[in-house]
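A single protein chain has been omitted from the complex, and every remaining protein chain is retained in its original position.
Our next item is chain A:
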Amino acid sequence: MFPFTLEKAGSTEAAIAAAATGARYIAGGTTLVDLMRDEVERPERLVDINRLPLGGIRLEGEDLVIGALARMAEVAADSDVQRLQPLIAESLIEGASPQLRNMASMGGNMLQRVRCPYFRMLDVGCNKRTPGSGCAAIDGLNAGHAILGTSDHCVATHPSDVAVALVALDAAMRVQGPQGERSFPVEELFRLPGDTPHLEHTLLPGELIVEIRVPGGPYALRARYLKVRDRASYEFALVSAAAALAIEDGVIREARIAAGGVGTRPWRLRACEAALAGRKPDRQAFEEAAQLATEGVRPLHHNAFKVALLPRTIVRALQMAGEVA
């Protein structure tokens, strides 16, 4: 690990001032320490934000507001989260391990970096790590990589589970930075790789994630997260799907669907959602809608199985959501 200095921010303003002059925020450290040890990340200054008052979970009207420093375990176990937004609790529990969830913050989770193995191998080309050095994954082992949103420069998936749920639920993010405060949909945090895969998110320099706001909705309670992976737990998704349904008088009024493990960012599937509106929640409707998920896929040598697995995962997640009493 390269040397760095550690500052402990006593206030949000002090943290932002440190970041504005080049320091990196550190919360749980489960992404950053790992990548610093591998020398993929080499910050010279860290600012520890754990003492800032950005924790906790609260209700504001119908909105659930989750502090950026709330830990994954804490959010998943929160009774309001379980009662009002079970999709968030389920997607959190399906991610990482109990130990990591005790450490990892919600803000850090949004900004966790890719799990592409080549990203960590300093002696092979990786445009995300070293712009212009090529992409070892495109002709390498790429069973875990993306089929949607890829470019000739990077094909890595965004690894977060809870981000998939947040994108499905139209969550928004509040950030504070040297230029002040702003809010935007969580979905807009994530950039497509294009020809600049080293730029992953839309935060401005020094911006700090303050909180995540999840609006209530008629679909929030009939919502499930299904994660398909190489082992039953504690593994990143091959394909995952978040599905939420508002059903009235036996007809789907509104649907929310997003997928993980397939896209270079959490992948909202609006065409599938639109195809379900007004339909009866049966297998045929689910299958027809799920077929629309693979529009524009670009499979690689080893991950073409995801083209078949994605619609099946969506169908199953929709069935699970439909079965919620």
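Keep in mind that, in the parts below, a residue touches a chain if its C-beta (ideal position, glycine included) is under 8 Å from a C-beta of that chain, and two chains touch if they have at least 3 such contacts; residues count from 1.
Assume contacts and distances are computed from a predicted model.
J.: Under which of the names "Aldehyde dehydrogenase", "Assimilatory nitrite reductase (NAD(P)H) small subunit", "Tryptophan synthase alpha chain" or "Transport permease protein" is the non-displayed chain listed in UniProt?
T.: Its UniProt record gives the name "Aldehyde dehydrogenase".
J.: Give the residue, chosen from A:21, A:97, A:179 or A:202, that touches the chain omitted from the document.
T.: From the options A:21, A:97, A:179 or A:202, the contact with the absent chain belongs to A:97.
J.: On chain A, where is the contact patch with the chain that was removed from view?
T.: 1-6, 8, 26, 29-30, 33-34, 36-37, 39, 46, 48, 50, 73, 96-100, 102-103, 122, 232-234
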